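With one protein chain withheld, the remaining protein chains of the complex are depicted in position.
Chain naming follows the written order as A and B, and within any one chain the residues start at number 1.
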């Protein structure tokens, strides 16, 4: 079963359906069918030729289109499962316990099951990645398996095909030329087909007109593109290829950029603008009062000196100044900074007035910069305020000591010692928002709250993705391949003039029979060819009849 | 007349033109008796396509005037996108019509577009201001290309439906007959949705409720239809309105469920009325209309529209989407539900092409696949936007 020798003497590899030379059907199936199977032009698909070792068996498994389609469908279903409930990366909790609780609280027991089965992070699941990987293998193996034989058979096309091949094409015609000189018929066909942009080859009394052969390579080109694309996606996992970090920077702060060693970013200002439109019906439905118009961080990117190490902040060199907005990231040397989040109005300065409680007389203002509180604030020669303690996020007392929950000034509290002309030794007061404690009895003076200044905080993400160029190449090749395969088609017309001058012709196209028939109509009329027959319609009509 | 009113009028003209076009296409395929009526049918067909093109131009005028008025491509909310989708379906139909000259396609394509525009009209038609992430020329490029791709793919479903209307025998009890009737029943449900919205809006029905969401926050909601399903822990705030019959857990948006309920009820009533009056299945009523069509050619039209639409869809819904996502969020792919469903649509049509190429799934099987493909597209448009929360849920 190694080789199939055709009647014409041509040796074909096992698995071949149509003789590579003359086109005679070689298998029983092909002999019986009325219209031959023209995919791969009847060439032997490599996997069909042998089936022995393990390697071959695995190879055959992946080369099967049936398996490929099954993999497409399985991937499709797996992907859809991930959209039932929001994925973990879209919910704003971090620990495993919180996530479990979130799914159970929000979606009940189904949510719990969803989380426990790992479906809440489906796209990072090992089995999902394996499914995608198997699809990739299938694409590669099937392309190699079919692409090479197809290429060979397209390259080695004979002009003259056997009668049994011609008669089993979908569109056929046989008969005498209607009128005119039969000797000229082939010339006329050649002339007409050339004007229709076909390439025409002649071999004695046979003719082959062919157009758009390159479109047959479309699928293989797009598969190549897909493989490059998937390889690029994989490349992201190689250390250093991909950086994805996020950071918060308050206005006025300079912060080291995570994932971008030696660089610092300064937030000069965060700007939030709102649309000033009247509330639309959609806003009403969604309960949105105002629609944001712009999120913007005015940022400065600094670079450390070449030999500097973390912690050194002198000699920073400004390398880029940019207004980061949504859709307009700051880009520098492959890194991009995206505007992702913000928090408005964090306290930054608190203003007080040292005031006599009874008379209301103010000795002078004290302004405390919460980012850099001072030991003392001198008002004049006789009056000053010492800061004994500062608790940015006051949460209560523990053993008589004020506690802070976080370093963020959400609920600032202070211990002041107020020195005034009346009290040169000072009066101590604990001051928090809506709370004052005077540990040594009633004070004469108080720190009267005057107002605050605030600042905003910007959430940025830092990205570097060195796989993008390769990804773009893969995507472009894919698109080119798909376009070639979809928008062009491979049309062929075989003609043979028999001894008695009658014409036998057969036509094939891989898609768009409508277009093929238009060309046939044109050439038939020009060269007065016998009327052609679409055998598939004949079959359909018969089947249609029997069904009724 | 302000630009936005003018724009609305153009849309109305388009809508009317499509209605008239449908009737004319009906005339074009009905007059098939061999007494020289073929020529008359041809004239009807010519008139039908002219009316359709006029409607399309009016639709395009709506699109352009609205674009000028809002300052951005009118594809940024549910109304705008769905209306544009209807326009592109008509555009794709005209394209295919001039390639293959099949009048019968219009008989399906136009009603589909009418239903889609009708569906769109149920959403607030006001122009919404753009949030920062949408302020990009990629909004125009990505959405329009994706919608064009989907529309061309939709034509394959139109051809598929037409194919099945002829190929499925309404007289013999088969699975195909059942599912065809189900597809047609679905069209009635869309009509039901439109009727429900219009009727209750016409009555000026409004009932306010307060409820508690999954996070334990108390919120308010306004129902525009009698509340069959109540939100979690609801309290009726408007006097004299119907109390909900069933209370729903916080995961389920009972207001949307109520809308679905009424659409079902009204759609089913209309369907049953039609069945009762005609004493026929819908399939049986439509079957004789399409006897003239050539199945082989329809099969090719269906395949061809997938071939034309698939690259356009890939470019718009995946490639451009990735470029924009990379620019806006720094990641070209984020597994957002809409993204995933675009990928699913793409994978599905890839499977369609492979099945057709290698397994020889042509004719009926292919037609069914085309219908399923369109169902996925509709799912992505309706369910993913309205039910599944994500970056794209702008309505």
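General observations
As a convention for this text, a residue touches a chain if its C-beta (ideal position, glycine included) is under 8 Å from a C-beta of that chain, and two chains touch if they have at least 3 such contacts.
The criterion applied here is as follows: contacts and distances are computed from a predicted model.
According to UniProt, the chain absent from the figure is "Thiol-disulfide oxidoreductase ResA", selected among "Chemotaxis protein CheA", "Carbohydrate ABC transporter permease", "4Fe-4S ferredoxin" or "Thiol-disulfide oxidoreductase ResA". Taking the complete complex into account, the chain left out of view touches A.
Of the listed residues A:35, A:144 or A:378, the one in contact with the hidden chain in the full complex is A:144. Considering the whole complex, the residue from A:33, A:313, A:382 or A:454 that touches the absent chain is A:313.
Contacts to the hidden chain, counted on chain A, fall at residues 50, 53, 55-56, 58-59, 62, 124, 126, 129-130, 133-134, 136-137, 140-141, 144, 231, 234, 237-239, 254-258, 261, 264, 308-313, 370-375, 387-390, 392-393, 404-407.
FYI, only the chains that are shown with their structure count from here on.
Chain A and chain B have Cα centroids lying 26 Å from one another. Against chain A, the residues of chain B that register as touching in their complex are 77, 99-100, 123-124, 126-133, 135-136, 138, 169, 214, 219-220, 249-251, 295-297, 300, 303-304, 307-308, 310-311, 314-315, 319, 322, 326-332, 335, 337, 340-341, 343-344, 347-348, 350-351, 354-355, 357-359, 363, 384, 388-390, 394-395.
Residues of chain A that touch chain B in their complex: 39, 65-66, 68-69, 72-73, 75-76, 79-80, 82-84, 86-87, 89-90, 105-108, 111, 123, 244, 275, 277, 280-283, 285, 287, 291-295, 325-327, 329, 336, 338-340, 461, 463, 465, 468, 471, 475, 478-479, 482-483, 486-487, 511-514, 534, 536-537, 540, 544, 547.
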